[in-house]
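Working notes for the structure below.
One protein chain omitted, others in place.
Chains here go by letter, A and B, matching the order in which they are written, and residues are numbered from 1 within each.
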Amino acid sequence: MRAAPAVLSWTLICATGWMALAAADTPMPTPPRGKGEQCVEATDVMRRDHMRFLTHQRDETMHRGIRTQKHSLVECLECHTRKDTQGQFLPVNAEGEFCDVCHDYSGVTMDCFECHATTPRQPKPASARSSAELGSDISFRLRITP
Amino acid sequence: MRSVRYQTLAGQSGGYWILLAVLAVLVAMGYAAAHYMEVNGHYVTGMSNQIVWGTPHVFAVFLIVAASGALNTASISSVFGKSDYKSLARLSALLSVALLVGGLIVLVLDLGRPERLIVAMTYYNFKSIFAWNIFLYIGFLLVVAIYLWMMFEPRMNKFGKSAGTVAFIWRFVLTTGTGSIFGFLVARQAYDAAIMAPLFIIMSLSFGTAIFLLVLIAAFEWTGRPLDDDILRRLKNLLAIFVSAVLYMTLAYHLTNLYATEHHGVERFILLDGGVYTTMFWLFQVILGGVVPLVILFSPTLSRTRGALIAASILVVIGGLAQVYVIIIGAQAFPLVLFPGMEENSTFFDGAVNSYTPSAPEILLGIGGIALALLIAVVAMRVLPFLPERLGEQPSATSEPVAAEAAAG
Partner (left out) sequence: MQSTNAKSKMNCQRRKFIGRAGAAAAMLTLAPGVRLVDLALARPADEPASDKVRWGMLVDATKCAQGCTECVDACNEEFGLEGMGRPKTDAQYIRKIDLKDKTTGKRYSLPMLCQHCETAPCVDVCPTGASFRRVDGIVLVDKHICIGCRYCMMACPFKARSFIHENLTNQVPEAPRGKGTVESCTFCVHRVDRDREPACVEACTRAGHEALVFGDMNDPGSGLSQRLRELPNRQIRADLGLNSGVRYHGV
């Protein structure tokens, strides 16, 4: 019985060590950088808590009319959408774009964009190319420019 | 006190498996239809911004209303101590649960966002009758489940009457809630009427008894169980009274509306020139679903045959569906009156009679709900002893006055 704490701590130490080793050669997602030096919160905070901020902001805006920009989804789009070669915004959830990269990696489905805009407001594209085509274009470009 | 022996269905016959297979296929088709509607959005149905509740709601409301009425036989036995019905109480309670589940599934699958059902369970607006109904429906399932337990477990039998009484009261509240969904809609010409709640209660008794009779006869005949005509005769009389009461309440509803000039438009629409809704009302609801069954049920010669009783019950079910169709869709087809005394015209169909054609997915979803209710009943009867081995082995001493039974309902 007295051995139990020792066994437990050894297990923990081994597990941690193993995970650290495993993490070293686990491929990590590399989402495209947003505009500017730093997001509205520290990167690790954003990575973990972005939905908490968004959900909180959503209720504040929806029900109380608070329109601060810091945690607003519309503002996320301003920094995290990129343009294609023709100057058209790419949907932020398109393949290889900011939201998609991590969510695809972690297998977490987003339903934000069933309703929310995926780009800042933009004029209608001149050519009638679908966003899917544009998406595949950019991912190709990404692969050749590390 | 005579002892009743209950027995599960053998469930070995080819007929049983065919029945299961047919019901399962219908349920699967209903689910596929709902999936198709959800993936594409509701534009693939006949529903629109004008007719916002369509055929799925007709089936769902019919099933939910009938569920409450199907409990009637059990209530008569437990609450009003009519021992002749006692052996049927289990079947009655089972059917009410099954019908309610079938109806609720249809209702949920027709939501714009069925996957957000959890939201409906976690966010409540207590001024909404819908929110109350969520509690009433879930509560009803619980109460009837407890009631069934009291009936199944010999040690608990002594609580049967109390549990039955709670279930009896609960279902009245439940159907009041369902009727009030429409009765409290102040904006629509055809609704906004207090009579909706009692009308729905009486409809529930009629539809529920008809379905109960059909299931009872099918279950006994298909399993070769002896079925005494005495109990059928009593149920037949009960059904006749309920059908008359539905006709009476319908008459009262329309007479009240006809007296108010404000409602002449909608009354004219339903009763005279509403096309399919007028036909639905007169031909299906009143004549086929009301008058003809009454003639059959009151006829001394016809009502003796089991076939005529089955026909009358089927007609009541068809008439019931027609009635709910007229109440839900007919009322929406008639335009909202925004400017009395004015002709209205817009790109949003103001002032125009709204057209609606049920689409295949909607009908399949509705039928799937009925099939699910029956599937639950058929499987449950196979697993647990809901059905008595025989009915009416000892002919009852005297026939109870019919009026007393009706009062029980």
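Everything that follows uses one rule, which is that contacts are C-beta pairs under 8 Å (C-beta built on N, C-alpha and C of every residue); 3 or more make two chains touch, one makes a residue touch a chain.
Because the structure is predicted, anything quoted here is derived from the model rather than measured.
Peer 1: Considering the full assembly, with which of the depicted chains is the omitted chain in contact?
Peer 2: So, spelled out: the chain left out of view touches A, B.
Peer 1: So one chain is hidden, and I want to know which residue out of B:V52, B:M156, B:A194 or B:V383 touches that hidden chain in the complete assembly.
Peer 2: B:V52
Peer 1: In the full complex, which of B:L111, B:V166 or B:I195 touches the chain missing from this view?
Peer 2: B:L111
Peer 1: Residue by residue, what part of chain A touches the chain that was omitted?
Peer 2: Output for chain A: 58, 60, 62-69, 74, 77, 114-118, 120-121, 131.
Peer 1: With the missing chain put back, which residues of chain B would touch it? List them for me.
Peer 2: Against the left-out chain, chain B lists 38, 40-43, 47-50, 52-53, 111-114, 116-117, 119-120, 123-125, 127-131, 134, 181, 184-188, 332, 336, 338-339, 341-350.
The rule is simple: only the chains that are shown with their structure count from here on.
Peer 1: Rounded to a whole Å, what is the gap between the Cα centroids of chain A and chain B?
Peer 2: Computed value for the inter-centroid distance: 50 Å.
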